[in-house]
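Yeah, one chain of the complex is gone here, protein chain that is, but the others are all in their spots.
The block that comes next holds subunit A.
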């Protein structure tokens, strides 16, 4: 266990400050490289660290393999979300989205390829960008966050094409329904809205907190996480984690989890979720809890599954949250080790 108590090392001012920074670090977002061998993690100080998954998973891994290969200052505010295209890493947080080349990112002094800011309405405070979504077929990037709108940016030209309004409070999360294609967004106002990409209009609204089975007023009404599997959608946050049937807009299964969940995803025939509390929860579609695997952070904010076909040996689940550590699960049953900033 890495938590053996340490002797009091002679600590100068620098060491104390660094230790305090690490204690108060929160990792908000993760993204896997297109080759599948590297993992990028963004934290609340605006730094992005690149870890080498292949080095950390290899049989000769040492302690240094669990440290980042490179850490650089990306944003002035926290890095709330990141996605990877087949060549770029896109990161967003303090109102701007920046792009980095994966091929260059391991070199020291890497500069961003471009940065863009969506046209915001307010100028008093720059709203944050909480979620990024890639729509590969249309080559679009959708941003959503503090100004309650979804902005769509064309990745080739970099122009912002349209903005979807409808939410009354800031947006937490986005999900893509490929078939239609539709975008789902969940926000602080407690509603999940579906938008059609071609017509750029709102198609459906589900106000989760109004349904008694899942609402939990003492937690609030905010929707923290969304995932969709064409006909089905699972969402959670203030209300309980619930599986919805989209066409009929009815909740089919309520998962009995007290703690608010911050990230949820479909994986094979399971639903993985994580949030307040140390564990990554694995649910059957019927609503039964299959397993709860504890991690090393007191609360988790993001899960990432490395399913890149180019690196099958790095197929792991990584979880990060309220600490400076990223837990790596090689097998969904237990935590193998942790990477650390």
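Here, contacts are C-beta pairs under 8 Å (C-beta built on N, C-alpha and C of every residue); 3 or more make two chains touch, one makes a residue touch a chain; residues count from 1.
Basically, contacts and distances are computed from a predicted model.
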Worksheet item: What is the protein name, per UniProt, of the chain that does not appear here: "Auxin-responsive protein", "Integrator complex subunit 9", "THO complex subunit 5" or "RSH4A protein"?
Response: "THO complex subunit 5"
Fill in: Of A:65, A:149, A:304 or A:322, the residue in touch with the unshown chain
A:322
Discussion item. Using the touch definition from the top, which of A:36, A:224 or A:295 touches the missing chain?
Written reply: A:224
Worksheet entry | Footprint left on subunit A by the chain that the document does not show | 3, 5-13, 15-17, 19-24, 26, 28, 77-78, 80, 124-125, 128, 130, 146, 170, 172, 188, 217-218, 220, 222, 224, 262, 276, 298-299, 301, 322
